[in-house]
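The complex appears here without one of its protein chains, the remainder shown in place.
Entry: chain A
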């Protein structure tokens, strides 16, 4: 069992209880595996896609074509679904603050950025209308900052619809505090609370007793191996 396996399970847990909604993993192996594993195990009613516009009838391994297709979701309908809301999205972020405001647009002053990134993409609408979680593969003070440079995704203090959890290579964080600020929910095996605090550029709410992130079950590990026989998940997580 690897750190990447733990991260996939922690991301999959974000979808627990979601029922018949689209589990949208944006980019990379971990979020896609999380949605597919959740559907194949504890959340069978989830909808998942092939990464383009097909809603798959079965749940294929990474990179494989589905055997059956149950729906069509071209970009125009995907943008409709975002506003409709029957969708839980797992986004990424170049910067995130203590209330979960995130930035994928640019670093520095927007008028003439030090580094232009993607642009806000769908982050404003996604976070305002959909349950949202984040997968951040490198937990560091450069990402976890006091203030983000261009608010793309909304935090709990700016009208986020429902910020569920932030999964990183070190820990799981949530916003289950009286003021909606970020809280350390669990640390991955081999990671200390201090490791997480040091890697976070703002004061983190730390409960007296921080549990360990749950380990994958034997059945989940088997599902993971079948979904990702090439081990792509390992390339996204250093440890």
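We adopt the following convention: a residue touches a chain if its C-beta (ideal position, glycine included) is under 8 Å from a C-beta of that chain, and two chains touch if they have at least 3 such contacts; residues count from 1.
Here is the rule we use: contacts and distances are computed from a predicted model.
A.B. asks: Can you pick, from "Cbb3-type cytochrome c oxidase subunit III", "ABC transporter permease", "Glutaconate CoA-transferase subunit A" or "Tryptophan synthase alpha chain", the UniProt name of the chain not shown?
C.D. replies: "Glutaconate CoA-transferase subunit A"
A.B. asks: Which one touches the absent chain: A:1, A:64 or A:118?
C.D. replies: That would be A:118, which touches the missing chain.
A.B. asks: Looking at A:64, A:79, A:197 or A:238, which residue reaches the missing chain?
C.D. replies: With A:64, A:79, A:197 or A:238 as choices, the missing chain is touched by A:79.
A.B. asks: For chain A, which residues touch the unseen chain?
C.D. replies: 52-54, 72, 74-76, 79, 82-83, 105-106, 110-125, 128-129, 150-154, 158-160
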